[in-house]
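Every protein chain except one is present and positioned as in the full complex.
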Amino acid sequence: MTDPQAISTKVDEHQWQPKIIAFLCNWCSYAGADLAGVSRLQYPSTVRVIRVMCSGRMNPSFVIRAFQDGADGVMVAGCHPGDCHYIQGNLYARRRYALLAGVFDFLGIERDRFLMSWVSASEGGRFAGLVTELTERVRALGPQTQLSGRKHATG
Amino acid sequence: MQAKQANPVQEDNPYLPNSVKLLEIKTEVGGPRPIKRLKIEKCFDYRPGQCAMLSLPGVGEVMLAISSSPTRETMEFGIMKAGVATAGLHGLSAGEYIGIRGPYGNGFPLDSWEGKNIVLIGGGIGITPVWSILRYVLDNRDPYGALDFIYGARSSADLCYHEDLDQLRGSKELHLHLSIDVEEPGWKDFTGFVPQNLLEVSPKAEGAVAVTCGPPIMIKFVIKNLIQLGFQPSQIFTTLERRMKCGIGKCGRCNIGDLYVCKDGPVFSYETLQRYPEAME
Amino acid sequence: MTRYIENLKQFLNEVAEGYRLLVPRERTEGWFFEPYGDGQVQLEGYPNTVSSPKEYLFPQTETLYQYHGGEAGLEYENRIPEQTRQVIFGARPCDCAAVTRLDKVFLEDDKDPYYALRRENTLMIGLVCPGAVGPNCFCTEVGLSPAGSEGMDLRATEVGGGLVIEEISDQGAALFDSSSLKNSKSWREASEEEAAEARRVQEKAIRDMAPARNLAEVELEFDAPVWAREAEYCIGCGICSFLCPTCHCFTIEHSGSKKKGKAIRTWDTCQFQDYSLEASGFNPRPDRVQRLKQRLYHKFKYFNDRYGMLLCIGCGRCVSSCPVNIDIRKILAAFERKKSVAS
Partner (left out) sequence: MQPDEIKKLLAEKLSKGELRAVIGYRRGTNPFFRRPLITSAPEEVEELDFSPLGVENLCNYITIEVRKRRNRRHDPEEQYKPTALVVRGCHSRALNVLLQEKLIPREELFVVGLPCRGVVDPRKAQALWHSRAENRDQRNVVIDEQGLFELKNGERVQLAKYEEISDQRHDHCRTPNPLSYDVMVGEPVADEPVEAEKQFSDVEQFLQKTPEERWSFWSEQFSRCIRCYACKNICPACSCQECSLAKDTEQPVDADAKVRKTFWLSKETDTADNASYHINRALHLAGRCVSCGECERACPMGIPLLLLYRSLAKQVFDDYHYEAGMDPEAKPIMTRFNAEDREDFMEE
């Protein structure tokens, strides 16, 4: 686990900036991300946060849709088992994302682009570390092309 | 090496909309299925009863009857919120841009109606194509005979174009017969369904044509009553509604028998429709 | 001039120099048209392709136009399909006849520019069938022939290990004037016997496929019980329409945001529930029986009433690929039998 304080934040412009989407559960992970900001922890600005009420609310098609819409990396974070505001939301999510990770693996979709973890409200540093970890992995893989092509239905 | 052959840019692309600015958008009827009136500058010439495909960027397209008269400088549409595209159009405000292409459809055979009495029978949102005829006939009145306009809706609040209707009340150019389905205090005109109002008015069939647009159930009974009043199937016209995507008889989905509603319609005489079992379901 | 091709491979290599060449190729899943690419082609045992060559004239998905919104207004910008000249080699006579049906829809009044550009740049080299090649062929039962030339620019007949090539259209003849073929050795003028042998092969194929029924003049009845009986099995999928070489229905959808996006056209089928579902919730064809009826009426009556030719060319793909074996020949036979009994 890289130490969050030591991360260099000097962003050199010509380097490719991946787009990371982070689905954060409102009660723990979103608060953790807030804490990272409040305590001025440096982490790459590649992440765009989407707040969901619980990791259990998350449908794996959100992740697939994010990749379809051009995300290079997707992160899902929820409360540690036992802390869930809705008691078992994160426990349902755990099974769903075990399957999603398995399908990505089976199909040969770059597994390192998807990251799931538990982040509590007090783990600001951990959140910053996870974002950095995912950004480095995605930067190594380059832009995501397997599921992008970016369409969604309207009309 | 594949020999590429430059091809001239295709000018007349029937699918390509032109962008047009929205001049005015006004709520005509509120409630669960609201109706709004959209006004844009006139982009192409058309005949009463023809339609245009309005296109909302990122949302979709919808085929709508042009409810204004071609004699005017602006084009109007009466839009009931029913689907994603109409909901999108309802969300617009004046000054925004939408796409438009057309005109599509055959329109009413008005030149063959010269010298005849015209009976217009509309119900609810069915007023839009009928309104185009009404305005057109009023704008050049003399070639046509008597003009009866029978129009009804569920309640007075559901009547479209009610300001224009009030102005027409006094006019001697036409006979106005409004109706609402349910008793309402202060309502002086007919109370009951449009087909009954038609029997009340009982226009003479001789030398007349009748046009009816509205919900399918109303059209069925209006036609029954018109036949009872002596109208021949060839004197009765209606417009039909189908789902449309291309508007030019190619995407195949708006067919009734071998006719495409978007291209061979939407105006049909009852004489034609009698030959198609699928039409009046 | 009727020509003879000894070395098919060399001939196709030369064609591939000037044109994007599509040839039928066998995969484990069946035969499909594929770009010529590395140049191996083998016609031995070639039945007909699983999906028809329609996709090279009327692709399943294409972008019609793009739009850019903003305060200044809304611009719409044409998206011209790439106009690479292409040759479809080895299309069966039924699939070539299908192209004339598509031409009727897309090229007459309000010409469809996307289809028109591809059509002008496409040459069809049809390959005569030695007999019933596919599992459920019935082209002769809808008035067509295994040796027909409708919709072809050149007609090829397998004779003595090579191909006799007859000119059907001027564009077809012009192929041999193109730079890579003008004075090539891969073709020569066909001898009298070769041309006569080609005619014999064609006549034999027509004799072998004598029609068991005449589905060209069926009198369909709207309320016949057979529609409901057969529709009960239909699972409402799109196989019969998407594999059919003459089905031309499509939908136009916007994709993108208010600011920027495009309109795409994709194949659609009257067998899907939302095909004619109106915004009001009313659907003129709510159940599968009306949809099955619509598909066959369109092919065997409506299109005929409008254009004077059937929209079914008897390739049998919908029969072979239907997961629940709905066989349109059996449905239509119910109407044909009544006709012969009555007359």
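Chains here go by letter, A, B and C, matching the order in which they are written, and residues are numbered from 1 within each.
The rule we apply is simple: contacts are C-beta pairs under 8 Å (C-beta built on N, C-alpha and C of every residue); 3 or more make two chains touch, one makes a residue touch a chain.
This structure is a prediction, so every number in the text was calculated from the model and none was measured.
Chemist: For the chain that was dropped from the view, give me its touching partners among the shown chains.
Modeler: Spelled out, the missing chain touches these shown chains: A, B, C.
Chemist: In the whole complex, not just what's shown, which of C:Leu107, C:Cys237 or C:Ala334 touches the removed chain?
Modeler: Residue touching the chain left out of view: C:Cys237.
Chemist: Pick out which of C:Asn7, C:Gln42, C:Ser257 or C:Asn325 touches the chain that's been left out of the picture.
Modeler: Checking each option in C:Asn7, C:Gln42, C:Ser257 or C:Asn325, the one touching the absent chain turns out to be C:Asn325.
Chemist: Can you say which of A:Ile21, A:Cys79 or A:Leu147 touches the chain missing from this structure?
Modeler: Going through A:Ile21, A:Cys79 or A:Leu147 one by one, A:Leu147 is the residue touching the chain not shown.
Chemist: Name, in rising order, the residues on subunit B that touch the hidden chain in the full complex.
Modeler: On the side of subunit B, residues 33, 81-84, 86-88 touch the unshown chain.
Chemist: Identify the residues of subunit A touching the omitted chain, counting contacts across the whole complex.
Modeler: Residues of subunit A in touch with the missing chain: 60-61, 64-65, 67-68, 81, 88, 91-92, 94-103, 105-111, 115-118, 130, 133, 146-154.
Chemist: Kindly note down the residues of subunit C that lie in touch with the hidden chain.
Modeler: So the residues of subunit C touching the missing chain come out as 27-30, 45, 47, 50-51, 60-61, 132-133, 135-136, 232-233, 235-239, 242-243, 251, 253, 255, 264, 266-269, 272-274, 277, 279-281, 319-327, 329-330.
One rule holds for everything that comes next: only the chains that are shown with their structure count from here on.
Chemist: From the centre of subunit A, which chain's CA centre is farthest?
Modeler: Result for the farthest chain: B.
Chemist: How many angstrom between the C-alpha centroids of subunit C and subunit A?
Modeler: 47
Chemist: Going through subunit A residue by residue, note those that touch at least 2 other chains and give them in order.
Modeler: 154-155
Chemist: Which parts of subunit C, given as residue numbers and ranges, touch two or more other chains?
Modeler: 253-256, in rising order.
Chemist: What part of subunit C is in contact with subunit B in the complex they form?
Modeler: 17-20, 64-65, 67, 69, 73-76, 78, 80, 82-85, 105-106, 109-113, 116-117, 120-121, 222, 248-259, 261, 263, 265, 268, 270, 275-280, 282, 284, 290, 294, 297-298, 301-303, 305-306
Chemist: Residue numbers of subunit B touching subunit C in their complex, please.
Modeler: That would be residues 1-7, 9-10, 12-19, 21, 55-62, 82-83, 85-86, 97-99, 216, 241-243, 245-246, 248-255, 257-258, 277-278, 281 of subunit B.
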